[in-house]
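Here the complex is missing one protein chain, while the rest keep their positions.
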Amino acid sequence: MIQIMDLPPGLTHYLVVGALLFVLGLVGFLARRNMILMFLNAELMIQGVALNFVAFARHRGNLEGQGFVLFLLAVAACEAAIALALILVLYRTQHSLDVSLWQNLREEGLEPILDEEPLPLSPLEEKSPSLTVAGPGPAQPEETSHV
Amino acid sequence: MELFAAGQPGLFRFEYFFALAIGALGIYLLLPSPRGKASVAGSIATLGSLGWLCFLGLAPGGFTIETGLFHLFAALALVGAVFLVTQTNPARAALSFVMVVICVGGLMLLLAAPFLMAANMIVYAGAIVVTFLFVLMLAQQDGPSDADNRSREPGLACFTGLALSASLLLLLQRDQDNADRGLGQMKALNAPVAELRLKQEQTLRREANGRPTAPADNTTFLGQTLYTTLLLPVELAGALLLVATAGAILIAQRRPGTEVTP
Amino acid sequence: MNTDLTNLAPSPADFLASVSPAIPEFFLLALGSLVLLGGTFRQERPLWGWISFFGLVTAIALAVRPIVSVPLDGNPYNGPLVYDGLSQTLRILSFLCGAGLVLLGWEEGDSSHVAERSALVLFAAAGASLCVAANDLATLFLALELVSIPSYLTLFLARSDKNGRESTLKYFLLSIFSSAMMLFGFSYLYGITGSIRIPEILAVLAESSLSPVPEAVPAARLVGLVMVVAGLGFKVTAVPFHFYAPDVYQGTSHFGAAVLSTLPKIAGFAALARLTGLTYETNGGVFLPFESQPSYLFWILASVTMTLGNIIALWQNNLRRLFAYSGIAHAGYMLVALSVGREVGATGALAALVVYLWAYVSMTLGTFAIFIYLDKKSKHLEKVEHLNGLAKTDPIAGAILVLLLLSLIGLPLTAGFIGKLALVQCAIRRGLENAITEAHPTSELRLYVGLAVLILVNAAIGGWYYLRIMGALYFRKGKESPASNRSVAALLTGAACVVVTIAVGVLPALVTRGIGEVPSQIIKTNVLVGESQDKPVDNH
Partner (left out) sequence: MFEPAAIALIPLLPALAGALTLLLGPKILKQQSHWPLIIACVGSFLISLLGIQALTSPTLEIRQIVYQGGTWFATLGSNPVSVGWDFRLDPISAMMVPMVLFLATVIAVFSIGYMKDDPAYPRYFGVFSIFVAAMTLLVLSDNIVLLYAGWEGVGVCSFLLIGFWFQKPSALKAARKAFMVTRIGDVGLLLGILLLWSGCGFTLQIPTLIEKAKLLSDEYLYLAGFLLFIGAMGKSAQFPLHIWLPDAMEGPTPVSALIHAATMVTAGVYLIARFLPLLTMSPDLLLLIAVIGGITAILAALIALTQNDLKRILAYSTMSQLGYMFMALGAGRSDISGHSLVTFAMVAAMFHLFTHAFFKALLFLSAGSVMHSMGHVIDLRRIGGLRTVLPFTHIAFLSGALALAGVLPFSGYWSKDEILVAIDSASHGPNRDGVYKILTWLGLITAGLTAFYTFRAYFLAFWGEVKIPVEALSHGQHGHENDHGYASTHHEVNHDPYGSVSDPTKAHESPWIMTLPLLVLVPAALGIGALFGPTHRMMDFLGSAPGFHADHGDHSASKWVAMASQVFGLGGIAVAFLLYVAKPGMAVSIRKMAGSGYNLSLNRFYLDEILTILFVRPLQILGWLIQALDRELWDRLVDAVARIPAWLGDKFRPVQNGLVQFYALAMALGLTIFLVFLAFGDRLFR
């Protein structure tokens, strides 16, 4: 039972996985423009943190770290609730989940940053696995950032 | 414990850096871009890097069930995370997050935290992701939108990720090396289960009349911690949930005359 | 080393003793919930406003003169909360600030959400106050969230147009991003030391930094430190974690900006002070929580933050944006205290930080109060030009604003001056002290005397844009607008802030009382490191 910890998946293994999850979430947060995906990526970062906590708790032999993870979950739930409501309201305003549409507030005199490069014309995107009944949506150039 | 077993202690082994760099390149290629993403090359690079990392992480000590499970869960979690980051279709990305959560749950189980595994899955997979799928259904009934086919500064983002992960790994490696040489506090980190745990197990695992209790001691211990050391935070979390609930209702209410046309 | 589970947790008596001073906070949380609940039945401005206001007044009274006091047998730093001089002064600041915010929120916006607005301020004030007293990472984290989540909601309620939404979104997303960073740091701090209790964490770090083998210090502590600084740097608007502030302030209402620029900063600075060990004289009086790197980190943060805040503020025309940058600059000054803290002795730097925090909060809150008052009057106060001729059209508001601006510039007999003086003095002292004791004095001396010069130069640059506002107050005739529904509450808040500013400026001892005094004798931390743990345990 105790011996098991001497075998390969040591603390550092878990920490590396936690760190990589955290960094992947960070990259996703920086790169993805869908507000929901940004939120989920932030949650991915938190998953990395949770893994760290549990790993440390295991190795420290006390449960404060595990307790902390529970609070992480509670706060994540709170934030999810607010994110959900907020994103819905924002969607109702702009009819898009694109976070780049919200760049009205910036230094005076700067130009808005627009998407210059056009998307490929053939939207051969497969339909979502189980959510949509309709076919793929046409490319909607009018939805690009036009703030 | 020999993730960084081979090589000189204190030196950064460049395999890790290369593996991370290839991974970063792969993610860069996989990230949605107007030019279309280089899925094949990106997947190969990412998977290759992942495989390399797993290989490097494999201990010379041999293969046990636990090692296998660890590598399985870790690899799946990371693959899921990569999917979440790179999927064009947000619904799929959300589903791959579920995979991450499940795999992290598995890792938690390996770390003797079954209660957290369950809680994590229930809260994330069961509540958060499902509700977000609803939002996605409401919002993007036409499938992925224009924004999902673009990324914001993918190159810089990947570079930042690479730099951050490299320095994190480097620091962990430094500590590990020092610990292996018998120096420093990280030794304590890697120490086998502390005496405390033994004591807990000895005293708490049995009933008053000496019979072993139900096997869910983790929950017992956790509960004990929550109601002793962490009692105040528990109360605060309650208050927080109340505020958040009220807040969510407040936000979601459609207020007359406040809607702004885009 | 502790082998007993019961030893890890405080005894029930100690727990009660540690938690019982938090009665005002619990009271506020309960009252907040009640107001939130009551708001669903009735939405009356005076009712909920008065209830919340008097709730905060009661909380202040309870904080000053506790009705329950449970004697503490053990270590005062053992429980989840610690009530020392710092907690005492900053919790009163939080409550006062909350009371001011209730008064400001009173007439702000539409009447349909007055109960919610007041309740959120109650929650946030309680959160900030708990944050100040938090003694373990979990309490700290939840207390910080208790400030953040009401802030999101306040931002959302503050303005319902597109800009308001945008500012809510920006704050929300970046806030969860930064709190993820902070949590990552927390996990490492916990992991390295095996405890989530801040004094124990610091004690372990201090002990390890005394180790003769340099490698013995876990390198991962730096991850913890940097990540925590990044996460809390967001709350206190330290560059480069400040980017949200100008946009968010501009997009929200004056009230929203007032909330954001006060309570989260109190919480953030208090948390930073606790986590960098400014408040704990650990290790038998030797003050050594970290090595020198953290103070260089804060050195960089402080200098960049104050300079960038000031020079970009020179370009601002939108009042709230201007004050966002001004807030960034002031945060930079306060970071100086954290940078010098280790060497100067906790209490000197801590006192400087506290005085400056009081100064900053009263000045900022007062300024926004006047903006709200004027906004109410003319329904349009966005740009510096809109203040034109205020001294003539409304001499009282003009006088209050002038006094606050004088304090923001940092002139003597105002709190702004005392705060800056204390900080500059700390920086110089740190530079000189090391010049005497260290083998290579010059770099330290140059660094910290340079920092002192930088503060003063920045104060001079800052004077420029505050003077521009002062000029606007006098310059040319403003459009006399019909005084429609004046918000007397806002004006009174502004006046109260002036009183606080001047009181702190004339008698700073009022707010630094008890700082640095440890509630009991020197703390013996039950540290989880030591020989016992370095030995491999081979029972099986």
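The first chain written gets the first letter, and so on, giving A, B and C; residue counts start at 1 in each chain.
Assume a contact is a pair of C-beta atoms (placed from the backbone, for glycine too) under 8 Å apart; a residue touches a chain by one contact, two chains touch by 3 or more.
As the structure is a computational prediction, the values presented were derived from the model and not from experiment.
Visitor: I'd like to know which visible chains would be in contact with the absent chain if the whole complex were considered.
Guide: If we consider the entire complex, the absent chain touches A, B, C.
Visitor: Check the options B:A93, B:A113 or B:L171 and report the residue that touches the missing chain.
Guide: Of the listed residues, the one touching the omitted chain is B:L171.
Visitor: Pick from C:L103, C:A138 or C:I515: which residue touches the chain that isn't shown?
Guide: In the complete complex, the chain left out is touched by residue C:I515.
Visitor: Write down which of C:A17, C:A119, C:A219 or C:V384 is the residue touching the left-out chain.
Guide: Candidates C:A17, C:A119, C:A219 or C:V384; residue touching the omitted chain: C:A219.
Visitor: For the chain left out of this view, which of C:I196, C:L338, C:A359 or C:I428 touches it?
Guide: That would be C:I428, which touches the missing chain.
Visitor: Can you work out which residue in C:M227, C:A258, C:L272 or C:L319 touches the chain that's missing from view?
Guide: Of the listed residues, the one touching the omitted chain is C:M227.
Visitor: Out of C:F241, C:F269, C:Y333 or C:W358, which touches the unshown chain?
Guide: If we include the chain that is not displayed, C:F241 is the one touching it.
Visitor: Residue by residue, what part of chain C touches the chain that was omitted?
Guide: 169-170, 173-174, 177-178, 181, 219, 222-223, 225-227, 229-230, 234, 239-241, 243-244, 246-247, 293-294, 297, 300, 308, 310-315, 344-349, 351-352, 391, 395, 399, 406, 411-413, 417-418, 421-422, 424-425, 428-429, 432, 452-453, 456-457, 459-461, 463-464, 467, 471, 474-476, 506-509, 512, 515-516
Visitor: So which bits of chain A touch the chain we can't see?
Guide: Residues 26, 29-31, 33, 38, 99-100, 102-107, 110, 112-113 of chain A touch the chain absent from view.
Visitor: Hey, which chain B residues sit against the chain that's not shown?
Guide: Within chain B, the residues that touch the unshown chain are 152-153, 156-157, 160, 163-164, 167-168, 170-171.
To be clear about the criterion, only the chains that are shown with their structure count from here on.
Visitor: Examine which chains touch each other and state the graph shape they make (line, ring, star, complete, other).
Guide: Shape of the chain contacts: complete, all pairs touching.
Visitor: So how far apart, in whole Å, are chain A and chain C when each is placed at the average of its C-alpha atoms?
Guide: 28
Visitor: Taking each chain's centre as the mean position of its Cα atoms, how many Å separate chain A from chain B?
Guide: That pair's centroid distance is 12 Å.
Visitor: Can you list every residue of chain A that touches 2 or more other chains, as numbers and ranges?
Guide: Within chain A, residues 2-3, 11, 15, 25-26, 39, 55-56, 59-60, 62, 64, 67, 71, 75, 78-79, 82, 86, 89, 93, 99 contact more than one other chain.
Visitor: Using the touch rule from the top of the page, what residues of chain C touch 2 or more other chains?
Guide: 8, 136, 138, 141-142, 145, 149, 152-153, 156, 162, 165, 191, 194, 539
Visitor: Which of the residues in chain A come into contact with chain C in the complex?
Guide: Interface residues on the chain A side: 2-3, 11, 15, 18, 22, 25-26, 29, 35, 38-39, 42, 45-46, 48-49, 52-53, 55-56, 59-60, 62, 64-65, 67-68, 71-72, 75, 78-79, 82-83, 86, 89-90, 93, 99, 102-108.
Visitor: Quick check on the complex: what are the chain A residues that touch chain B?
Guide: 2-17, 19-21, 23-28, 30-34, 36-37, 39-41, 43-44, 47, 50-51, 54-64, 66-67, 69-71, 73-82, 84-89, 91-100, 115, 117-120, 125-132, 134, 136-137, 139-141, 143-144
Visitor: Help me check something: in the complex, which residues belonging to chain C touch chain B?
Guide: Listed in rising order, the residues of chain C that touch chain B are 1-5, 8-10, 15, 19, 22, 29, 32-33, 36, 80-81, 112-113, 116, 119-120, 123, 130, 136, 138-139, 141-143, 145-146, 149-150, 152-153, 156-157, 160-162, 165, 191-192, 194, 204, 208, 211, 213, 215-220, 222-223, 529, 533-534, 536-539.
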